[in-house]
Structure formats: structure tokens, C-alpha cells
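Note that this complex is displayed minus one protein chain, with the remaining chains in position.
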Amino acid sequence: MSLRSIRWTAGVAVLALALAGCTGGGGGGQAASGKDISVYICEPQSLIPQNATEVCGAEVLAALFEPLVNYNAKSSKMEMTGVAKSIDSTDEKTWTIKLKDGYKFSNGEPVDAASFARGWNAGAYGPNAYQGASFFERFQGYDDMQVPKGAKPGTKPKASQLSGLKVIDPLTLQVTLSAPFSQFPVELGYTAFYPLPRAYESDPKKFNEAPIGNGAFRMNGTWKHNEQIATTRNDAFPGGKAKVGGVAFKIYSNINTAYNDLLAGNLDIMDALPPERVADARGQLGDRFIEAPSSQFNYLGFPMYDKRFGNPDVRKAFSMAIDRDAIIKAIFNGAYTPAASLVTPMFGNSGNPCGETCTFNPAKAKQLLAQAGGFTGTLDMWFNSGAGHDKWVEAVANQLRQNLGITDVRFHSLDFAQYLGKLEADQITGPFRLGWVADYPSSQDYLQPLYATGASSNFFEYSNKKVDALLAEGDRAPSVEAGQTKYNEAEQQILADFPNIPLWFQKIQGARSDRVQNVQIDVFTRIHLADVTVK
Amino acid sequence: MGRYVLRRLLQAVPVFIGTTFLIFALVFAIPGDPIRALSGDRPVSPGTVAALRAEYHLDDPLLVQYGKYMVGLAHGDFGKSFTGRPVSSIMAERFPVTIRLALVAFVFELVIGLLAGIVAALRRRSFADTLVLVTTTLIVSIPVFVLGFTLQLLLGVKAGWFPVAGTADGWYSYLLPGLVLAALSLASVARLTRTSLVENLRSDYVRTATAKGLSRRRVVGRHALRNSLIPVVTYLGIDLGSLMAGAIVTEGIFNLPGIGQQVYLSVRNQEGPVVVGIVTALVLVFIVANLVVDVLYAVLDPRIRYE
Partner (left out) sequence: MSDTVARVETAGTPPGPVTEDAAGRHASLWGDAWRELRHDTLFVISAVVVLVLVVMAAFPRLFTSKDPRACDLGLSLRPPSAQHWFGTDILGCDYYARVIYGARVSITVGILTTVAAVVIALVLGSLAGYYSGFVDSLIARVTDIMFGVPFILGAIVLLTVFSSRGLTQVVIVLVMLGWPTMTRLVRSSVLSVRDMDYVKAAKALGAGDTRILVRHITPNALAPVIVYATIYIGIVIATEATLSFLGVGLQLPAISWGLMISDAQYRIADSPHLLLFPGVFLSLTVLSFILMGDALRDALDPKLR
């Protein structure tokens, strides 16, 4: 049974799709095929873009909304095919966003600078408590939008609008950040940066049940909780028009059931499969099995506040004692990619930045551990329960036992809420499992939150002034690319310090029915639904 | 009779308060911050967490939280889920699904269980008797999730006889899940029918009826069976409540959006108000079902009188 609705997967579709089959009806947008398709999702937490940070809600919203910028389905590079005509800055601090004319919400309201400002102000406004609020932390005036700490319940924040947001004219929006940020244009394709129509303001609750967007599809009725969210093609959409008549997002609580439904021919597309059935799917479905890279990075972190893990050589020895290939082959059907970096090679350093530290070498591992003074006491392995991590954690533990001669291994698996609590309170006593998924195509999104001193997901308590400086230089750099160079340097430095063991990059493993074709799923697990064709 | 019902209802009050408090306290005791967990591995601004914690009274001590909940309940407010939906509308959406499922299961239990029990009783100690005993027990001894998943795969996916998941096909969607849910209690119904019928077949009034020259069919059908049904009906009545709770696994496998699925997810997400709301409703069903059954008992069996 699928537990939480958080599925941290993503990937670009490198599909070997036989396009030969659809030579007849193609033609593009002739509305000849008004047929609907169905797509698997789990129950979303919310359908307000600024409040939807999990995969399922985001999948639906990506169909309903058109962002400022898009990400290419294959290369995952940013493309100016969205609502933004240009995004410019001279100092990386004040940005001018010019919009294309002609975009409308499905209720006829024009998509203008004010609608973006509306969405972003709603996202940043503290009392709304939206999950995507942290994306606006860099905006000038964010702090004034928050309820002061320790204030009485019901206290209103000082401001209800970001001082850094200015509507210059209907098609020009000016954004002032509190500090320069070279990657700003790249992140604007993320869900939290979608625009909101006036209808949101009059009744956010109602909006959540039937969001009004500016995308290739629009809602057909309201959100039928735990059953489905129906959409139809938005014929007024000026971008690439959808080929299918509509998409029904069918909600399942158990992904195995969804897969059975797909096998029975009742479901068209799944952007994930139950891991236990991937081998079966690969064999049975043939080219209907979809595999694509994902941005999801899996690692084993070290609590560096525990003296036994203070020496980088100990941490590196652990890494060298793990046979990633064997585990991937046995447990993940050979599908995942062994990680030799902290950032997916699609965004960050190419090649093998981790080098021999991420290569299986039991002899060297043992030697390195001995030189570093060995390991004493119980080795505690930490992971979150109920999410399918048991098997590989056990396999890793077996390898550490066999290759490093550590005899006493204990497992600690906790529900996610508890697990996070322990991580945040620095109460972890051994290697811990976590994953990371990117929201936008930039190394910055992998590095800053995990390795900057005191950052929100730096559960290692890792701190290196050099790394902090490099990350800051990247943020100040004069262009997206110049920033990337600095982040690459930072990645190398972090690998030298080795606060965590890179294990593997996951893959998107999905499936489609006979009747649909051209199913592309990108690195962020978005199905490019407008491109899907149906027989 | 009226006084009896009143007394039973009064007795139900502490049970009701006790059960809801127990569940409330347990959900409260689950370690970890549910609000922080909403956003997964993802960084979330501390302001968001603080605002949500305040909104759901999560910083109050247990008794205050329970008090606030009860005050809300008295005003007909069941609270809301972490996704901001009122628990009352969640329940209104989900109870019909589970009630339908339970009814289908109930019919299966009644038909198959009774038939099996009657056959076993009439052919006592024969091969048929043993067969009924062993097969019904065997079904109980297979974990329900294995049974459900296997039937779904065989009869739904492979054979295509039944819908695999969801409620799109109306009552037809409930057949297979209903059968799986009923499987748990089949053995009990069959055994109970058998025991009770065997006892009645040996009673004096059956002997008298047979001596009077009535046909065996008439004796069994009109006299013995009718009286044997009393304990079976009792059992089925009480079982209706536990069927609704037993739906947790079945609803998950067949993707039926009922209360079982909801309560499971809500426990995992530590959504106290949702869990307690549903359990409250279940406890009410349970208490009322018990009461109705006891009253029915008195109506059916003239030997029983309540003062």
C-alpha cells in the first residue's frame, strides 16, 4: 500500500518510441481525435500551485498551467517557450520579466503581470502557510510577509505584498531579490511560480477544488477526491495545442492496483511503477514500458557530529566497501545509474567527479579504514520505513559487514515524520538514507540546500567556508552558466570532504497502454501531456 | 423495554467518551511532527510550519486538544484534515462507499455462509461437513491481502470478469472486494449456523413436529432453521460494524475510496481529527448495532425479556 503521497522520482524520457504507428492521424491539433486518456496519480495534497510541492498535485497542475519558462523533455534545459518573452537583469538582483501577449486563463481573464504577482504574493504570505513558501525567501520583503516569531495567534504580518514585486505595465513585472541570484530565470518553471487568476482571491477554497489555469488543459468539473480529476483540452491555448481531447487523472491509493488496472486496459499512462513489478513490466510490456532518467539522487549521509564518523577517510572507506552495481542489479533490476557525483551529470560536473571513492574496492576500503583507526561499536543504519528501502539498506549493511569486518549492525527504521525529527535534532547515530530531487535544472538546487552551512537539509552538520564561498560566488555570477562553473567547483570540494556517500540516480519507470503514444516524462516526473497522441 | 434501551444508551456514553479519548490520545502519542512531514524531504519555511501547527492546535497539551475537539463536535464540527478539508465532508464522501462494500459482503456472508452451514448441519459428520469446515477455515487462514490481490489478478486482470479497481462500474465494482471482505467471516457464519441448527434439530419441538408426520423439509425449513437463525442474525448484526473496519485492507487493494483507506492514511499522517471522526462514527455504529441486535433478540425469542 502506498504510504505517503511523496514519490521522489523524476526523469527525462529517452523513449525508443515506435513513431511509425502514428503516421496517419498526426497532422497536429486538428481536433480530429477528441479522445480522452487516463493518467495515474496519487491523491494530491493541494491544487493551488503555490501549495503543491509533491509530485501528484504538480503533475495535474502542469497540465492546467503554463509557466513562464519550460524545461525541455529530453535535455531538461530551460526554454523560453512559456509565457515569458524575456527575463533580464544587469545585477542579478533586480529582474525584469516581459510577458508574451495573448495568454488567457480558461475563464477568459488575461494572463498579465498582475496575475503572476498575485500568485507569488499568495505563496509568500505567511498565514497562508503554503508548502511552496520557501521559494519566495529570496524575494525582497519576504520577512515582512511572515508572522513574527512568538506573536499571538491571529497576528497579521506587516505586509501582505512582497515589496520586491512591481507591476510596471500589464506585460512587465519587476522582481527585486534581497541578494543577487544568477539561477533566478531557471527556477521560474517550477510549480510555485505559476500565475493565479482573480478567481483565486475571491475564494481560495473553491479554487482548490477547481483550479483555473492558463495551460493546455482546463478542469472538467471539480476535483473528485480520491477518485479522479478530469480535464479537457483548452482550445484557446496559444501554445502547443494538446492532441488528446482530455486527460482524466485517476487517483489510486495503491500503486500496485493502478498497475493492475493498466494491465487490464483501464489506465493509459503511469509515471511510476511498483518497484517489485518492474522486471515483470519490462518483459511483458515491451515498448510500452517507459524508462527515463530521473533527477532523484539517493545517498547515505553521515552524522558528522558523531566522532566515529569525523574522519573523512572513514567515510570514504564506507563508500568504497559498497558494490553499487551488484545492488542495482539485484534489487533495482539493473535500471538505476550508480552515482559518481552529487549532482546529476545532466546539470553538473560531467564524467566521474567522485573518482575512486565511489568505485567498489573492498581491499582499499579495508586498508583505508584501518589507517583511519578503524570503526568501533555498533553500526546503526537509519532509514525511513514503509517506503521500500528495507531491502537495499539491508544489502548495503551486508556489504559493510562483509567488506569492512564490522560485526555488529543494527537497523533503525522510523516513519518519515519521526525520521525527520531525529535528523533535525541531530540524534542520528550512523549512516542515514535520504534522497534529493531537483525542482529546476541547476546544480544550485542540489548543493545549496544540502551542503551550505546551516542549510535546511544539511543533516550532516557539514560546514566548509570554502564551499559556502563558492556557492555564494555562483549566486552572484553574471549569468546562469557562469554560476554553474562555480557550483561545479563547489561540488568537487564537497566530494573531497565527503559528508555523504553518493549511491545512485534513480530512473523513471513508467508504462503506457496500447492506445497512447509519444509519452515523454521529464527529469522532474512531468508527463508532457500536450504531446501525447491517442489512437 | 423502553427503560432497557434508555439504560443501554446511558451505558454507551462512557464507552463513547472512553473510546474516542483513547484513540485521540494514541494519535497524539505518535512521535514526529506531522506538519513537517507534509513536505517530505523538501525544505519548508519555519513560518509555514508554525502557522499550520497553530491552525491545528498541535502545540496545545493533550487534554486541551481533546477539549477543543469535543467542543467542536458538540457544535457539529468534526474538524479538518491537514489538506484543509472538513472531516464531515470527507466522511460524507467516504462512508457511502464503505457501507455499500459492507452490504455486499454482508449478503455474501449471509448466502454462502448460511448455505454452507445448513449443508454441514444436515449432513453432519459426512464428507460435506468436513469439506465445509476445512474450506471455510482455509480461506480464513490465507492473509486477506494475499487473497484480495490474487483474486484481483486472476479474476480481474487475467480473466477480465470483474472491474480491477475503483467504483466506476457501480455495484458491479463492489462484487469482488465484497467477496474478499466476506471471506473473513464466512467460516464463522457457517460454523455458527451449523452448531445452532444441529442443536435445534435435536430439540423436543423438532421431534414433536417429526412425530406429527411433517415432512423433513418442512421441519427443517419452518421450525429448526427459523429458530437457528437467531444467533446467526445476532452475529451478523455485530459483524456489520467490524466489516466496516475490516475494509482497511480490502479498500486499499481495490482502490475503493472508503473510510478504511482514509483512516489508514490519516493514521500514517497523524491527522488526529480525521481518525477520531471516523472512529467516533464507527463506535456509534457498533453501539447501535449491538443495541438493535439485543432488542431484536428479544423480539425473535419470546423466552428473553428485558426489564
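Per-chain numbering from 1; labels A and B assigned in written order.
One rule holds in what follows: a contact is a pair of C-beta atoms (placed from the backbone, for glycine too) under 8 Å apart; a residue touches a chain by one contact, two chains touch by 3 or more.
The structure displayed is predicted, hence computed values, not measured ones.
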item: Omitted-chain contact residue, chosen from B:Val64, B:Val134 or B:Ala159; value: B:Val134
item: Sole residue of A:Asp169, A:Asp235, A:Asp287 or A:Asp390 that reaches the chain not shown, by the stated touch rule; value: A:Asp390
item: Identified contact with the non-displayed chain, of A:Ala114, A:Ala236 or A:Ile331; value: A:Ile331
item: Touching residues on chain A - with respect to the absent chain; value: 1, 3, 256, 274, 276-277, 279-280, 283-284, 323, 326-327, 329-331, 385-386, 390-391, 393-395, 398-399, 411-415, 418
item: Footprint left on chain B by the chain that the document does not show; value: 11, 14-16, 18-19, 22-23, 26-27, 29-31, 130, 133-134, 137-138, 140-146, 149-150, 153, 184-185, 187-188, 191-192, 195, 198-199, 231, 234-235, 238-239, 241-242, 244-246, 248-249, 263-264, 267-268, 275, 279, 282-283, 286-287
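Convention: only the chains that are shown with their structure count from here on.
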item: In the complex, chain B residues that touch chain A; value: 30-34, 36-45, 47-48, 50-52, 54-55, 82-85, 90, 93-94, 149, 152-153, 156-157, 160, 163-167, 251-255, 257, 261-262, 264-265, 268-270
item: Parts of chain A lying in touch with chain B, wherever the complex brings them together; value: 1, 3-4, 6, 8, 45-46, 53-54, 126-131, 133-134, 137, 146-147, 149, 153, 205, 208, 225-227, 250-254, 256-258, 260-261, 263-264, 266, 386, 414-421, 424, 434-437, 449, 455-457
